[in-house]
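Left out: one protein chain. Kept in place: all the others.
Letters A, B and C mark the chains in the order given here, with residues in each chain numbered from 1 onward.
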């Protein structure tokens, strides 16, 4: 067995990483619990079990891929790391494609596993809306009350908070995490999103996780309606998460990570480094950075709600 | 990006800490799950998911702020640390203000994200009481059955237990905790409060977490009613938690922490230190502290329920 | 503050331990979530939140007491440790009394906190049975379907499994546990009991946790009925857990712990020790222990279900 496996060894780093990302997202989707709750009409689970399924699926998706590719499992997260200079830009499209393929096949597996249940539930008709709709098992659709701008804001805000916390969990200078706890916390974060930001449009947060299964449902018999529903909703969970993700990442960087003074070192070294740095940069910082930066950061903070209030107002007007 | 961030670096420790506390509380509130459950009329969650949202929001608020400011996220906790001499008193007002601003903006974000849902749910009328009330999404209001004294006692008891456990989790001499588990346990503690002490008045436990969103609702259209409701309830979750927090902190200190004999050292050193100390303080302690202290502690313990019984009795009379 | 606390220091080990055990059980009870669910008639929680409250209350009770007394929080666990020679017998009555007092005061606190709610729910009449019964908030009563023998067996089996797992978690030779995870796992164990063995009689598992609150309800106005209800049920959750606890402890010791070969050492030492031991005890063991012990253990295993089947049969006859 060992030798057999050895023969199949792929030595290309990028191929290995793409396979890991693919498999991680495949598991993430394959563990989606919505099919069970929808087709059992709520007798085998409720809203909480759906969220638990999403969160735990992500946990195990991360455990499967973490050692090989770092388990991004979300193009938005890959983009954030690229922007921060912690991931090469050229890997971004390959990672995103792996995510998309993984999500597509994951959805196919869910459909396969719940084939009988979906047929029985829907009476053989695959619908996107109505009491017997089954498309919501696979990807997000907006609630009836949600306006277009409301959906956009929802996804921007939710992904911003999501990425802000993801980046914080990765920030070793903010505090160490024991190995093995990180995937669990990301799962807990997804659960948090699910229980607090899921009723507007099902918290996609992840363009690949939304588009992949949507493409599958398009192919598998739900037809064009999956792109037309909700007034052409499909592109919102693809575009908004990137905007929100960048907003969240930059917010964390500006408000927290930029101010860590040095990389962690032995206390003595750290002390010296701080002193040296202070001596060198004293002039520069003291005369120009301290007040301005401070006000700038405050402005960003203040701007955020102003922006929000503005959008809220425009919502009120529309 | 690195250099850009470097330019924005704030070197003032207290500003960094206030920003971290602000962001932590912003996340804590932003993850509130009540909006989802209320506006979906229970189809997207239940009482448990609200508590999970509160608890997990706090977990990630702590993860965001822990490395910079210690993640108090609650003026009551800051006060307790000040009383115990572990936090400078002069930082207390700045921390509290950061908490208040974070909570205010967090509530604004929730309102923004659920703008459509709240409008649809309430028919456009922002009410504090009644079947279409939405003010309860943001801050605490007492249940109909709750008397004024009952509410006061509820908050004192709940915050006392909360702070007692918080201080115990921080007490390294009571037993070590792996890095990264502490925020999760505080979240679990909030969940415990939520499932066991939430039906009287929604377990605010945190003056900033209650007042910030209340101010927001006052500004955003719910009006004066947010301060008048429940017979002027608004000041109880501001005052009572401080009383309860001090009570809980002092109880833990008196019953547990005061009696740890030395700071943790190697067993040999510890042994020696104990012996030395015993020799020096033998006279003082043996002739006056042992019996008196013992009785005093017992008296405190006994007093607690007597006080409680007294209040219970006065409740019965009123 | 430090010096103030120092003056209150108690140097008597046993008094410190009893206070810690008292406070641990006080928190365990104080976090009971049943009052919330019962008095809100299920709007603020459900069966799961009650179990979560019990489990998490125990977690924090353990965190408060673990460094001082080991956080037994259950006379049955103290007894098991005494039987295994890991705890002095003379401390058993003091520990048990501390548990009882802690449980009594914990129940008093719950009553105080839910005074208004219980009065409103029950219409001012404190009843043990019927739709407005409130005694079940504090201690266990058997379900209508439960026979006397059924209740006895339920408690013996449940406490046996509970203690078996508790002893297993403590067994360092079976596998290490990170500091801080142990209390969480005991909480998870209590949750397991709650979701799988709670519908017959509410899984007391703990004589002090049941008798203390029962005494409180007796004093506080529920009257003699708390002892008469369920055909004099009150003594079953006091006696049966001791029987079950010993059964579970002995089962684990016989089936697992007795067979660990040496205490953990460096691999080399361990190897040598094993060889030495094997050489010395070869004769003794090979000629008499191997087959007999084996059969004896098998007999114990077989006996367990036979006993069970016997009781099952007698139940069928009665």
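Note that a residue touches a chain if its C-beta (ideal position, glycine included) is under 8 Å from a C-beta of that chain, and two chains touch if they have at least 3 such contacts.
All values reported here derive from a predicted model rather than from experimental measurement.
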In the full complex, displayed partners of the excluded chain: A, C
Touch with the omitted chain, as defined above, among C:93, C:124 or C:178: C:178
Out of C:59, C:161 or C:247, the sole contact with the unshown chain comes from C:161
May I ask you to list the residues on chain C that touch the chain which is not drawn? 46-48, 51, 83-85, 143, 145-147, 150, 153-154, 157-158, 161, 164-165, 168-169, 171, 173-178, 181, 185, 188-189, 191-193, 195-200, 251-261, 278, 285, 289-290, 293-294, 296-297, 301, 304-305, 308-309, 311-312, 315-316
Tell me, which residues in chain A touch the chain that this view leaves out? 1-2, 5-12, 15-16, 19-20, 22-23, 27, 30-33, 35-36, 39-40, 43-46, 48-50, 52-53, 56-57, 59-60, 63-68, 105, 108-109, 111-117, 119-121, 178-181, 184
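We adopt the following convention: only the chains that are shown with their structure count from here on.
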Line, ring, star, complete or other: which describes how these chains touch one another? line
Residue numbers at the chain B-chain C interface: does the shared fraction exceed half, giving same, or fall under half, giving different? different
I'd like the angle of the rotation relating chain A and chain B after CA superposition, in degrees, nearest 5. 90
Distance from the CA centroid of chain A to that of chain C, rounded to the nearest Å? 42
What is the distance, in whole Å, between the centres of chain B and chain C, each centre taken as the mean of its C-alpha atoms? 30
Multi-chain contact residues (two or more partners), chain B: 46, 48, 178, 181
